[in-house]
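Note that one protein chain of the assembly has been removed; the remaining protein chains are unaltered in position.
Coming up: subunit A.
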């Protein structure tokens, strides 16, 4: 079920040192809850992203555990404090073992 999974992340390109920025992430994923049934009455098995993490230069910003009650195409908005230029590493972990990754550079002015 893990086709067409595409992460999208919005991070400002530059930031003043010590400033707090808002990060928005969205990943296209069905997030099949395991509650729905198909036309023949069979339960469609659960298939969701169960964990999302965001790290900056190896330090953790946020670590989210997802349950089936998270909507399709999981969206997260959160904040990070940046004191140096570096790279954001976003990682999504799928139930089927797949790992989706995205990186964003940010420069301190």
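Odds and ends about this structure:
Rule of thumb we're sticking to: contacts are C-beta pairs under 8 Å (C-beta built on N, C-alpha and C of every residue); 3 or more make two chains touch, one makes a residue touch a chain; residues count from 1.
The criterion applied here is as follows: contacts and distances are computed from a predicted model.
The subunit not displayed here is recorded in UniProt as "Thiosulfate oxidation carrier protein SoxY", chosen from "Electron transfer flavoprotein alpha subunit apoprotein", "Thiosulfate oxidation carrier protein SoxY", "Sugar ABC transporter permease" or "NADH-quinone oxidoreductase". Within the whole complex, the absent chain has one touching residue among A:35, A:87 or A:103, and that is A:35. Although one chain is hidden here, its contacts on subunit A can still be listed: residues 20-22, 33, 35-37, 55-56, 59-72, 74-82.
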